[in-house]
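Here the complex is missing a single protein chain, while all its other protein chains stay put.
Labels for the chains are A, B and C, by order of writing; each one numbers its residues from 1.
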C-alpha cells in the first residue's frame, strides 16, 4: 500500500499515523520527494482500511498495490481451483452444465426435467426450493419438501444437486445437498457467508446486482476465511440503465476473474437476460469466452405455461443448445491449446 | 392489470390463461379491437406475477395499473404514517435528526457523542454494534457489548437508539433497542424482513444500492405484510457510474416516495456522499426537498483519527449544521403552509 | 399505440385529444371497460410522442405496440441487410475483421500495420485521423493528412478504410473514405447523423456510452430517414458502475439487435474492455454469440510504447487471434446450420 501525504503534513498527526501502522506490524518506507512525501507500507496490508487512511487530514491519497483478498487471489494460488462434486469436476478445463427448473414444483416435474437434462449432457441439477421473491405475495417456493424432491431426482439420475439457501437457519436442511447456492441478493449477507464458510460443502456465490469484481471476491474471501475453499463464482448479469434485458450480462467477468482469482467461473445466461430467446446466444458467447460452466433454467411443461418463467428453455431447446455448447467447448479448447 | 394479447392468439392457450385467472378470483373484461384483444383484469392483482404473464406466447405486453404493494401504498392509506419512538415522532411534518458514531467503540465514546448530539438538537442516537464490512479482516463491530453501551448512552441522555441488525439470530439481543435498522445490503434479505415484520419495533429500512423505488417498497411490504406497520424508509445513495462520491444521493426519492407511500422518509447524507465535506450541502438540500429527517454520522475524537470514517462530522460541525437545519426546516414549513 | 385513460377523464380534454389524433390521420378504437377506457391508436404512430401523450392529465399510461423506428425495424424488412464495401460484405453470415491503429501516426506506421492485419485475415483497415479526446491538451489526431496515409495504405493492400468523422465540416474530406464511423460521443449529434444520411457511403454507428437499444436504433433511423440505408451498428461497451474495465461490453446487444433490426452488428472489444488482455476472450465470445464482425485495435511498434494504447494488440497477437476467430466462426456457422 502506498500513502501519498499532502504537502507539509501536520507532524503530530503524521507521528500518530506512523505509530498506529507500526503497532499493526507494518514496515514503512518513507520517500521524501520535492513536493510530496510518500509512504510505502510493507506487511499484511489486507487488514488496513484504505478508505479510513485516505480520510485523514494529512493524506492526499492511498494506492493499494495488492488486492485486499488473499485466499481468493490468484497471486497466492496460481493454479486453477477444481471443485469436486461427486463425479463432477468444476473448473480446470471442463465445462459444467447445471440445468433444471427455476422453482421445484412437484416430484414428478423435477424428476422428469432431471432425466431430460441429464440425457442432454447436464452434469448437475439446479432447482429452487427456497425462492427469493420481490413480492411477499408471490410463491415463496416449496421449502424443505422441495429439497426432498431434488434428492429424489438425484437418486433417479445420479446428478448432484445445487439449490439456494437464503438464511442461516436453513443450514441443517442443506446437509444432504451437494452445492449450496448463495443468491445475488445475499452476496453481502455477511453472516450467511460466514456460516457457509464454517462448513465444507461447495458454495456457488452469485454476483450481487451492483457488486464490483472486488466486492464479489471479498465476499468469496468471507467464505474462504472460514476455512471453506470450495467456492464457485457465478456471473448472472448486473444492473445497468438498459432495461430491455432484465440485467446486463458482464462477459468481461470471465477474463477478469480468470486473472484475479483461481476460482471456477460459471455464467447464468437465464437470469442475466431474463428472456429465453437470449439464452442460446449468451451461452455460446460465454463458453467461447472461456467460462467453466453454465447454469441454465429448463422447464418441462409447456401446457402449464404460467409456472414457466420468461427465461426458461424447454427440454428440447436445451437439448439442442447443450449439444452445440459441448462441441463449441471442444473447438475452443483445441484453439487455445 | 391490462394484458395486451398478440394478434391471433392460440385459443387453447388463451382459454388456459382465462381459467387460471378466474381460479384466482380475477374478473376479466375483454375488449376486442381491430388489431388487438385487450384483457382488463379486475380484482386482487397484487398476487399476479406480471413478468410470468408477459412471458406467455400469446401475450404482447402487460401493464400494471396499480402498484404491486398494498400496505405501503398511499392510495390505500392517504394520511402520512407517523412512527412514535418514545417522545420522538418520525414523519408528519417534524424533522428527526438521528446522529451518532458509525461504530460504537467504547462506552465513553458513545456517551460523550450522545450528550453532544442531544445538545445540538438530535432526537435519536444512531451507532453501529454489528457492522457490515466488505472485508472479513476488517473490524466487525463490538456486537452485543456495543448494544449495551448504546443503552447506557440512552439512559444518560434519554435519546432513543437505532442500530443495525444483520441476522435473524440477533433478534433477541435487539429486544431493548428502540428502532431496528436494516442495512442496504440486506434490503432483499427476505427472511430477515419477515422476522422484523413479525415483531413490533419500528424498522428503518435502507434502500439497497441498486434497488428501484418499487423494489424498495416491496421490501417494506414484506415487513408490513407480517403485521409491523412502523416502517421508516431511508435513502442512502445509489450506485451509479460516478465514483467521485461513494454513492449518488437520489434526492428525487423524497418527492417520489411522498407520492407513492405514506411512510416517513429519512435521508442519510453521510453514506450517500462518503465525504464529510458533502454532508452540509446534502443535508440542507434534503430538508428543503421535504424529507422527514436525517441520519448523520458524528464522531468525537479528532486525535484518534484512524477510527474516524471519511464521512463523519465532528460534534462542533454537527452542532452548526443542526442549528441551520432546524431553522431551514421552519422556513420551509412556513413556505409550504 | 394503446392509451389508458384515467377513470372519469375530463370530457373537454378527451375531445381535444381525439380531434388532435384524428388530424394526424390516426384511427381510434375505443374500448370502454368497467374501470378504465382504453384507446387503441391505429395508423402511423411513429410520429406521435408517447411521452407527451402520457403527460396529459387525463392519461394514465401509454403503451407502444410497435417500435418507433421504421427503416431499421426487422418487422418491415425481415432479411438481413448486407453492406457492400469494395469486395467486403458486412452482414449476412460473413465475419468482418476491421483492424488497425487507434491513431494514424505516420504513413509508414499505417502501411505496415495494414499489411500485417491483411495477412492475418482482416478485411478492412481502421485508423483514426480525427480523434475525440477527453482533454483539449491531448493529441487530436493528424486530421486530413492522416486520411491521406490511410488511402496510401488502402492502395498498398486493397483493404477498404473506415475512419471517424467528428463534424459535418469534415464531410468533403471523407469523399474518398470507404466507411464513415460515427463515434459513441456523437451518437446523438443529430445534425451529423442527418448529414451522413444525405450521402451514400456506409456508416458505422457506435453505441453511445449510455444509450438504450431503442435510442441507438433511433439514431440509425436518423441516418436511414435521409436515404442512406447502409448502416452498420457497433457495440463498444456501455458505462456501468464497474470501473475495473473501461466500459462493460454488452454481449446481449448481439441477439437483441438481431431480433429488432436487420442491420449488421459489429463488436469493438478493444474499447469495451480498455485492456489488451481482454480482447482475446471478448472477441471469441462475440463471434460465438453471433456478431457480424469485430473492430480491433492493432499497433505495430512495441518500442515506441507511449503511442501504444492500453487496449492495442501487437500484430503477432492479432495474427493468432484472427486465426482462432476464423476457425471459431466456421464452427459456429456449422452448428447453427
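Going forward, a contact is a pair of C-beta atoms (placed from the backbone, for glycine too) under 8 Å apart; a residue touches a chain by one contact, two chains touch by 3 or more.
For clarity, every value in this text was computed on a predicted model and none was experimentally measured.
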Problem set entry | Where the missing chain makes contact, among the chains that are shown | A, B, C
For this session: Consider the whole complex, including the chain that is not shown, and state which of B:114, B:287 or B:313 touches that chain.
Result: B:287
Problem set entry | Residue of C:17, C:159 or C:298 touching the missing chain in the full complex | C:17
Seminar exercise, completed: Listed in rising order, the chain A residues that touch the chain left out are 2, 4, 29, 31, 33-36, 38, 40, 42, 60-61, 63, 65, 210, 239-241, 243
Exercise. Mind pulling the chain C residues that touch the left-out chain?
Worked result: 13, 16-17, 20, 46-47, 49, 51-57, 68, 132-138, 140, 166-169, 185-186, 188-192, 194, 209-210, 215, 218, 221-222, 225, 239, 274, 276, 303, 305-311
Seminar exercise, completed: It is residues of chain B that touch the chain not shown, namely 210, 212-214, 238, 240-245, 248-252, 254-256, 258-259, 272-273, 277-278, 280-282, 284-290, 324, 327-328, 331-332, 335-336
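Convention: only the chains that are shown with their structure count from here on.
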For this session: Note whether the interface between chain B and chain C is symmetric in residue numbering, meaning over half of all numbers used appear on both sides, and answer same or different.
Result: same
Exercise. Centre-to-centre on C-alpha atoms, which chain is most distant from chain B?
Worked result: C
Exercise. Quick one: most central chain, C-alpha centroids?
Worked result: A
Exercise. What is the distance, in whole Å, between the centres of chain A and chain C, each centre taken as the mean of its C-alpha atoms?
Worked result: 32
For this session: Mind checking the centre-to-centre distance between chain B and chain C? Centres are C-alpha means, answer in whole Å.
Result: 40
For this session: Would you give the residues of chain C that are in contact with at least 2 other chains, written as numbers and ranges?
Result: 210, 240-241, 243
